[in-house]
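Complex shown without one protein chain; remaining protein chains in place.
Lettered A, B and C in written order, each chain numbered from 1.
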Amino acid sequence: MSTTMGELPAFQPADYKSDLKPVWCAGCGDFGALASLHRAMAKLQLEPWNTVVISGIGCSSRLPGYVSTFGFNGVHGRALTLASGVKLARPELTVVAVGGDGDGIAIGGNHFLHAARRNLDVAYFMMDNEVYGLTKGQAAPTTPSGDKTKSTLWGNPEAAVDPCELAISFGATWVARGFSGDPKMLVDLMVAAIEHPGFAFLNVMSPCVTWRGDEQFKMLKAKLAFLPPTHDRTDRTAAFRYTRETDVLTTGVLYEVRQPSLVERLEEVRKKAHEVGGLATTADILEQLAPAI
Amino acid sequence: MSTTMGELPAFQPADYKSDLKPVWCAGCGDFGALASLHRAMAKLQLEPWNTVVISGIGCSSRLPGYVSTFGFNGVHGRALTLASGVKLARPELTVVAVGGDGDGIAIGGNHFLHAARRNLDVAYFMMDNEVYGLTKGQAAPTTPSGDKTKSTLWGNPEAAVDPCELAISFGATWVARGFSGDPKMLVDLMVAAIEHPGFAFLNVMSPCVTWRGDEQFKMLKAKLAFLPPTHDRTDRTAAFRYTRETDVLTTGVLYEVRQPSLVERLEEVRKKAHEVGGLATTADILEQLAPAI
Amino acid sequence: MATKDVTITVVGSGGDGVVTLGELIAQVAAHEGLNVIKTEAYGPQIRGGESSCTVRVASSRIYSQGAAVDVLVVFSWNDYKRFRGEISVAPGAVILGEASEEPPSAEDLGVIGGDDLTFLQVPFAELSKTATGAPGSKNVVALGILGGLLGLPTEKLQRALARKFGRKKAAVLEAVGRAFQSGLEFAESRRKTFESRRLDYEPGPSRLLLSGNEAAAIGALHAGCRFFAGYPITPSSEILHFLGEWMPRAGGAFLQTEDELAAIGACIGASFAGVKSMTATSGPGLSLMIEMIGLASMAEVPVVIIDVQRGGPSTGNPTKSEQSDLLQSLFGTHGDAPKAVLACSDVEDCFHATVEAFNIAEEFQIPVLVLSDQAVGQRKETITSADMRHEVRDRRKPTEEELEEYERYRDTPTGVSPMSVPGMKKGMYQTNGLEHGEDGRPNSLYLTHETMNAKRYRKMWPIRDRYHSFRCFGPTRAEVGILCWGSSAGPVQEAVAAANARGESVAAFVPQMLYPFPKRDFERFAESVDELLIVELSYTAQFYKYLRTFLDLPAGRTHVFKRSGGKDLTAAEVSDEIEKVRARTARVEVAG
Partner (left out) sequence: MATKDVTITVVGSGGDGVVTLGELIAQVAAHEGLNVIKTEAYGPQIRGGESSCTVRVASSRIYSQGAAVDVLVVFSWNDYKRFRGEISVAPGAVILGEASEEPPSAEDLGVIGGDDLTFLQVPFAELSKTATGAPGSKNVVALGILGGLLGLPTEKLQRALARKFGRKKAAVLEAVGRAFQSGLEFAESRRKTFESRRLDYEPGPSRLLLSGNEAAAIGALHAGCRFFAGYPITPSSEILHFLGEWMPRAGGAFLQTEDELAAIGACIGASFAGVKSMTATSGPGLSLMIEMIGLASMAEVPVVIIDVQRGGPSTGNPTKSEQSDLLQSLFGTHGDAPKAVLACSDVEDCFHATVEAFNIAEEFQIPVLVLSDQAVGQRKETITSADMRHEVRDRRKPTEEELEEYERYRDTPTGVSPMSVPGMKKGMYQTNGLEHGEDGRPNSLYLTHETMNAKRYRKMWPIRDRYHSFRCFGPTRAEVGILCWGSSAGPVQEAVAAANARGESVAAFVPQMLYPFPKRDFERFAESVDELLIVELSYTAQFYKYLRTFLDLPAGRTHVFKRSGGKDLTAAEVSDEIEKVRARTARVEVAG
């Protein structure tokens, strides 16, 4: 999908920018994620009209409106259900699902599990700010235990999960973590995620200046670490070692294996079905159902 | 909770048996799970009226009707939501949630995640028959890839997940696997699960003779293996080694750690809140809200 | 004295092959060109519990399952007991009981069906044992007996039997053949007793024997549906099973999702991508889909949802029929969310309503609900392939002109806007479930909201103009006019025919289109009748309530017959009610 060296690519990052101005707060990490997506798309030279960006509800889920492709900002928690339909109905399209940690792990956790389990051919970018941004600062399943938020005035009594650990246990075949403050790496991760044939999960740490303060960005930045070059991406157990870290934030591709994707598997099913007898019409069906005695 | 040696326990297993005859098929694995539960309850000498058994919908979810305690056979997939309410409202009660693999991982997967993450103080027994029994034999998220079922006539195009692996990644603090064909061990596991302070997940392999044939029981029996005595239960990575096995079925307690349970954490919250000023009444609240100028 | 219409019920335990027996009779009868309706009932066990199968066979068209049994076969009186109250026996019926069991007392029999019954002890098990060495072929013996009793052609019954056991060893086949033969001989030996049950018919072209759920699934494929996502739930699962098999054969995609939220979501996604999509469910699943039906309404994405109703509320009575998801279908979403609602009144109608639902959904970019129910979804009924035709309409592609300065939600006179799909270079847009302007961008201004609400609801008028489908039975002017919907139509149609045959004057109006409602058509009907009787199976009279929201039902001459579901409506019940209306003793008071 990349262009010949020397040639100017047909699509520039700006071509993927819609003319709607983001209504995010100044300093929101989602700006970095959006800019990286524009650049990743340009790197891949995706045809905008053959690309669909899908989300749920949340600050981060507003993103599809800011990308000049086909887009669907659905309802809270259901981005991956919409994405399943789009991709299975039209496998030739490039489908990117995006959203927040609340959208994807609180209300939408079950679809995350099953999209990953099925190895659905979409790239899923979770903008993780460890809080519910849009609804004004309640605790998310990623909010550290003990933190005070709008909904946890006495300190968060719940434990946080690690989205990457979940993704691996769900059956995702490509799992990585990035940081909206490191756009260079983020672009590369996004490119690789979109190119991965199967379910690619990218946890984008994306600070919320409004509800997590300016410190969140600084803290994340300070914890930033990279995977050692010796890391074996195909080793699930090794990958789990980098999840649930608290003092460092390891970014990079934690896990990657190649398994038949859902689209490939459904193609297989269709092939088997056709072996029984060509493409079926209503007449074929009725004929077959007639009581043959 | 166990009784002094030599004394006859007050409650016999039969005391936990309701007078409703199970409507399971002859040979169903759920009979074994039920009998084990009756025995485990007797071992623990649970007071029936202070015990609540809660389920969703499915063959396995009919179980609460067959246990002479308080019981709630709720709606499909939501057993753990009901259990959360019961336990948090009345922490002194013993709460056991039960159900099928479809109920708990398909429609109910998200509540499984969050109950585990919160370390909700309930024991959750999943009767795993790798199929939807009640609705007559469709594929479940635990059905092996490639299998033909009512809904996967051309072979199951989806991959299966391992409920124990999920439980660990969700944050469960006690995770084990048992087999309804090995009731002795199952009783012990159930006892330990109910005694565990926090979220205890027990995956009970429980064959469905009707939709998975008589072979399922034989195959499970043949694969049966036990954890090596050297296994370190507190080691998450070690525990993951026994999940997603295909040729053996390792039973026993895979994982166990002690972390504050949700009940304990909410008690902590209440304590902090009371430090601000005793048990609040309507008058207290109104007084505090009055514009003090 | 032969009969033109006979209803047979067989009762036994799981292993007795009750359903196979019913299926074979139904198939042969269908192949003979007879009209058949076949239903099954089970106890709560999945396997091994009591089961019953009822087959009605008639030489002319029938519209509902026979409510009173003419021939009752009982393999086990214990199993029969569990169905008591649900099986009623016609006067003069023939009862064939397993001979090795204690026969019911005369008193018990009296309770079953009065004193003019013919009761026979039949050695099903013994005949089976003699023929095959085991009692397991009781059902084959019974097939021989019933085949002889009804006068169905012996060779066809044998061929059907051979097909059924086709994969078995030759020795088994032979033994089965002997069992069948001994049944035939038993029937021959009771020729006189059975005479009155012999079917009087002319063989005709062979018919299809389909369930309503199968017909709906075929309708979807016929309409061009190439995406199905669903989650199993009784009594709709057969649609999922059927499409799991056939959707790949038709080149489409089939997905069994993790729940109903995912099912409707995937359908909306697929339809957004340009592929006709459908899901099927029952009450509890419909409840879970409610939020995203609203999304489809707001984003104007065509999608078809079949709801095969069962007893409610909550888990309710999963294997029984009821008409109590009506108000949810019409008004269940939060906000003002337009959708169209159709109903199916019989198996064939499941096909037509489904195709029509796609036509409306695609033409008007709106979610369409099809209300079926357990009574039509799971019964099997004869239809002819020729009836399985229905015009198919496709989604209109935006014109070149519309794609210049493309606006997805352009406010048009019909409310329908040009809808592009991914791949159209000039048709790119970003949609959402927020209120939005014509360009699809979120817009929370009051005026936008009012304008777009009006745009979305404006579609209802052209839908009503084009799809005001309904059926009428009976004379054009009548003393009593019945208004009913869905599966109530069959018993009503039979009751109407019976009443007119008795010299009364009764008509009926059955809308297929529930919303938008064929109001003018109905008003004409209401004018043409003296008394109006509304018939439905919902404790709170949901249909009556719905009608009241927009109709001024004629005061003083409107009557309601409603009850809970849980047993199918019968023509006899409707007839009774007609008599009450004629005698002015019917009720109007409605609970809830």
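Note that a contact is a pair of C-beta atoms (placed from the backbone, for glycine too) under 8 Å apart; a residue touches a chain by one contact, two chains touch by 3 or more.
A quick note: this is a predicted structure, and the numbers were derived from the prediction, not measured.
**Q** As a test of the contact rule: which chains in view would the missing one touch?
**A** A, B, C
**Q** Please pick, from A:G29, A:P48, A:G71 or A:G109, the residue that touches the omitted chain in the full complex.
**A** A:G109
**Q** Of the listed residues C:G332, C:P422, C:G481 or C:P518, which contacts the missing chain in the full complex?
**A** Considering all chains, including the one not shown, the answer is C:G332.
**Q** Which chain B residues touch the hidden chain?
**A** Looking at chain B, the ones touching the missing chain are residues 18, 20, 48-54, 57, 64-65, 67-75, 78, 80-90, 93, 110-111, 113-114, 266, 269-270, 272-274, 276-277, 279-286, 289-293.
**Q** Touching the absent chain: which residues on chain A qualify?
**A** Residue positions of chain A that touch the missing chain: 23-26, 57, 59, 75-77, 106-107, 109, 132-136, 138-139, 141, 150-154, 209-210.
**Q** Residue by residue, what part of chain C touches the chain that was omitted?
**A** These residues touch the chain not displayed: 44, 85-86, 283-284, 286-288, 290-291, 294-295, 297-299, 309, 311-320, 322, 324-325, 327-328, 330-338, 432-435, 442, 444-450, 453-454, 457, 460, 538-540, 542, 545-546, 548-550, 552, 555, 563-567, 591-592.
By our rule, only the chains that are shown with their structure count from here on.
**Q** What whole-Å value do you get for the distance between chain A and chain B if each is reduced to the mean of its CA atoms?
**A** About 31 Å, centre to centre.
**Q** In whole angstrom, what separates the CA-based centres of chain B and chain C?
**A** From the centre of chain B to the centre of chain C is 38 Å.
**Q** Pull out every residue in chain C that's touching 2 or more other chains.
**A** Where chain C meets two or more other chains at a single residue, that happens at 245, 248, 258-259.
**Q** Which residues of chain B are in contact with two or more other chains?
**A** Residues 106-107, 109, 141, 154.
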